[in-house]
Every structure is written in structure tokens, then in C-alpha cells.
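Here the complex is missing one protein chain, while the rest keep their positions.
And then chain A:
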């Protein structure tokens, strides 16, 4: 074979390069590649022809043909990249979502914990830190635990301060009551535990009373300390610390007024400093107004005796307040009755997110 037998490489390269450029998709490009560089491709055939050449012919033809092959490979690779990119661009062109469409809200965003539950968790966090356990008792109580043990004599007008719900009279003439306060839990605690005792007793309580500020069912929390030396001074300190922690203020003035409860002696009512000058808003720890929030006192010697404790040896104090009421004060709900109406609008607005768990480390209302 002679050199003159070589076809026009330039023309071949022009044709093939044009073919590569013209390939509109990857299969088209592959067809061009096979036609040129496949087993029987035009360039492959030329490469095979090198074997029959004289060394001189091969010296010039070899690099020319190999060069052609390399350039074609490069051109095909480049074209393939182009075609891939174009194909992807084209696919992405069609893959569109409307990102403004609303997603489902996370269930945890919809669910709510009732303010009463939240406030009980807040109280528990504060008092657990002072070493108080949480005690509970039945809602249906007997006369002894609800009244007699607490130094409410039969027929005493103090019993009338409680509008009591009764269950039917039994054959023996006794009748159970719906507890009018959580104090029977204190009695149950003193009867079953040896001092020192430190408990809080949150729970449902009942009085047959219904108006703007009273519902037949409400919630109370009481605290009880029994040991050999705790006195009114300690009670004062606990209540001051509690008010600061609960209302989340740096300081709050408190006013202790002598009062009367059958189960404490001395007895006091406590007002806290507040500012009510802004309509519909109460701020604690400032202002010159007073708001009554709780009753308390030293446990009455008769109550200690009724619970089997010697008042000359043991003493202690107790306090009680309305959970619903302090929740209203802290979070600004205007109407007590709405607490029990299960109106989803109210619950969603005043309720708490399930993961907003009150802690002292993270803040009660974080």
C-alpha cells in the first residue's frame, strides 16, 4: 500500500467532527462514535491499516491517524458532557413544585397542654427544688378527712364557708363529700408518714358555687411542712421565693394579714404587690396595689393531735392557693369559666406547646 492510498484525513475529520456536533442526543452521539471508532469504524479501519505500512509511511501516517482518534475521543467526550447537561437541564425544566404550597403542620405544633397542667408542672418544679414531694388523694372524701380532722367542728359556721357537694346519705347516716379543698390530702399524709414532712398537694376541689369568678370545680395547691422547728418566718421565706420564681420577677413585696382558718393558728392571708394601672394587665413586683393570692398559717394543734402528732413536739405550717387563679394572674386569662369549657380556640390560644416543659434550668415559661 502506498501513502497515496490514505484518504483525505482532513476531510474525514471535518465530516466526523460535524457529525459529533450535529448529534442531538446521547444515542446519536454514540452512533457517530461507533461509525468512527467502533470495531469497524472508519478511523478504526485506518488504524488497522497502519500494520501494512512501511516504516516510513507509518512514521507520518501513525501520528496523523492516532492524533485524529484522540481528537475525536475528546470531541465526543465534550459533546457527551454537553448533551448530558442539556438533558438534565431539560429534565429539571419540567420538575417543578410550587414551593408556596402549605405543608402539614407538625402535630406537636397543634397539640396543647392545658394551662392548669402547665402550672402544676411549674409549681412542682419550684417546690421539688426545695425538697417538697407531691401528694395526692381522692376527690370523694369522708367527713373526717375533709372537715373533722381539720378542726371544723360539726355545725360550726366555718363549715358554711365551704358550699359542700354531698353524695347520698348512707345507711349509717354518714355521707361522703366532694372535697372542698385539698387539705384532706395533708391529713392523709400526716396519718401515713412520719415527720419531717414536706409535700405539696395539687388537685381538683369542689364547691357548689357558680358565677363569674367561681366554678363548681376548681383546682388548689396546698403545701405542708411538719418538723420540730419550722415557723412562720420560714413560711414567709418559702412564699417569697415561690412568688419570685412563679411570677418570674426579681423581687415581689408581700403583705401578710392575720386571718382565720379552722386548721391553722395563727392564720394569715397574703397579698402580693402588683400594678394594675394598665387595662387588662397585671404586673407583679411593681406598683402599689395589693392582690390577695393565698391563705396560710401554722398547723393548728388540734389538727396535729387529730393526725396523731404531739403539738408540743411537732409543729409546722401549711398554705393553700387556687391553681386556676394563679394561672389567670400569671398568664392573663380573663374568665375562670373558660378553663372548663374545652373551647379549642381558647385551649389553642392559652394552652402550652407540648415540648415547652417548665424547668428551673430553662425557665418556667420558656
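Here, a contact is a pair of C-beta atoms (placed from the backbone, for glycine too) under 8 Å apart; a residue touches a chain by one contact, two chains touch by 3 or more; residues count from 1.
We take it that contacts and distances are computed from a predicted model.
**Q** I notice the complex is incomplete. Of the names "Phenylalanine--tRNA ligase beta subunit", "ABC transporter ATP-binding protein", "Xylose transport system permease protein XylH" or "Methylaspartate mutase", which is the UniProt protein name for the chain that's not shown?
**A** Going by its UniProt entry, the chain not pictured is "Phenylalanine--tRNA ligase beta subunit".
**Q** For the chain that's not shown, point to the residue among A:9, A:47 or A:176 touching it.
**A** Missing-chain contact among the listed residues: A:176.
**Q** Of the residues listed, A:21, A:77, A:191 or A:355, which one is in contact with the missing chain?
**A** A:355
**Q** Please identify which residue in A:18, A:110 or A:360 touches the non-displayed chain.
**A** A:110
**Q** So that we can see where the missing chain sits, which residues of chain A does it touch?
**A** Chain A touches the chain not shown through residues 101-102, 104-105, 107-108, 110-114, 116-117, 121, 124, 128-134, 136-140, 153-158, 160-161, 165-170, 175-176, 178, 196, 198, 204, 206, 208-210, 216-217, 225, 229-234, 236-238, 240, 255-260, 265-269, 298, 300-302, 311, 315, 339-345, 347-348, 351, 353-355, 357.
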